[in-house]
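Sharing a structure here in structure tokens format.
Shown here: the complex without one of its protein chains, the others still in place.
Let's turn to chain A:
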Amino acid sequence: MSHLIVVPFILPLLIGALLSWVKDEHISLQRNISLAASLALLVVALLLLSMAEQGGVQVYSMGNWHAPFGIVLVLDRLSALLLATTAMLALWVNFYAVAGDDQRGRNFHALFQFQLAGINGAFLTGDLFNLFVCFEILLIASYTLLLHGLGAERLRSAVHYVILNLVGSSLFLLGAGLFYGVAGTLNMADLARFVAQAQGDEQYLLQAAGWVLLLVFGLKAAFLPLHFWLPRAYASATAPVAALFAIMTKVGLYAILRMTTLVFGGQTGAAAGFGLDVLFVIALLTMMLGAIGAFAAGTLHSMLAYLVLVSVGTLLAGISMGSEAALTASLYYLLHSTWGIAGLFLLADLIAKQRGKLKGILRTGAPLLTPARLGALFFVGAVATAGLPPFSGFVGKLSLLQAAQGIQQGFLWVTVLLASLVVLLALSRAGSVLFWQHTGAIDEHARFSTPAFVSAVALIGSGVLLVIFAEPVLAFCQASAQQLLQPELYLQQLTGE
């Protein structure tokens, strides 16, 4: 049992607590601690990734109480991959925030670390109730981060966001309680074993609990009927916060993936394939709606928020197809979309800071201070996001399309290609308005910050790196997908000790 597994959860919690004691006047001390912690988190995440690479599922029993009685953290390839994604994102977002955005409100760095603790905890935990607790940690940090910088628009979106998520939390407890009432356990592996043997009424109750949880995770992932909070919240958030939120929808998708592959996994008899067909239809509709929303958006930020919806739809389609190839493609696409969208959110903020009062509104305005650099970066980000060669979006979408089979193939091909076309149109229209159509002189308050630009380049540039290193990354994703589809290994490690 390696103690390294608990570090991604404990470290941000401790650093967050420490940072809340450092007063905001000592901002440079706060920044140094926060950056050092994010860097350390990345190192730990990479070590865990190499641990997971050796195969096998690692279990960390809190206080040495073994599963299913104690609380366990579980590290498999999927959680290691997501931890590394989060750590990489967090480091660059942190680097961006240090350029000045962290001073627009109070306690940014402490909240940032708490948010990371919640996200990492959710990826690691092997226990349904602990998943709830981690969700709450990341949510309460996200409420305050969303409000970072205040302003009427942020307050408006925060009221919706908080109320919706409080209802979601209640439903989560309802689902978890139902699971406990029927199965007498909250350990996910133990639940999976129970679901496989459930008979008669128990089966229906378990399915009901499953649907309730699916609803909650759907609210976090923001797919079709549950997406209304997302565009407004993401568009109004401060740039580093919006960029960090790029991983938040993936937490919901991760939980859905665990439900479908583990708890209601392939070997669980009558409950197998739970809800997947419905999810597939929802995924396609979400994708289309996101694309239309992006096309109709009046500001750069709300366009990006709708692009988050498109990526959620694409990922959900992969998850709901459930085959090894589809999951491989989804995991690859998850890396691409998380970093890519986050980078675009940072870039949008850089652009908005050079457009005076217009900010992100897509109308003809003053020319930019540094159009060449920002324009080139926007071009790369847009091409990657729309899924054109030669960047990562193309590889992700192509492998997803190849993974589709049977009747799903036709629907998926049409929707993905149509959505990509609409997204491409939206992005090129936005790009031409921002970079080519301008009147008057450069805005006198226009600023350009090199460290902030570097973070945006790093995140968007990941789209290039993901193509260069596509083979090892895809191989790891494929191994993760294989591991997900063989939950026996996960079950053995938990209960065989």
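Miscellaneous remarks
Convention: a contact is a pair of C-beta atoms (placed from the backbone, for glycine too) under 8 Å apart; a residue touches a chain by one contact, two chains touch by 3 or more; residues count from 1.
Rule of thumb we're sticking to: contacts and distances are computed from a predicted model.
Choosing from "Pyruvate ferredoxin oxidoreductase", "Sodium symporter small subunit domain-containing protein", "Na+/H+ antiporter subunit C" or "Branched-chain amino acid ABC transporter permease", the protein name stored in UniProt for the chain missing from the display reads "Na+/H+ antiporter subunit C". Residue-wise, the contact with the chain that is not shown comes from A:Val159, picked out of A:Leu14, A:Leu29, A:Met62 or A:Val159.
For the chain missing from the display, the contacting residue among A:Val133, A:Ile292 or A:Ala470 is A:Val133, taking the whole complex into account.
Contacts to the hidden chain, counted on chain A, fall at residues 129, 133, 136, 140, 143, 147, 150, 152, 155-156, 158-160, 162-163, 166-167, 169-170, 173-174, 176-178, 180-181, 186.
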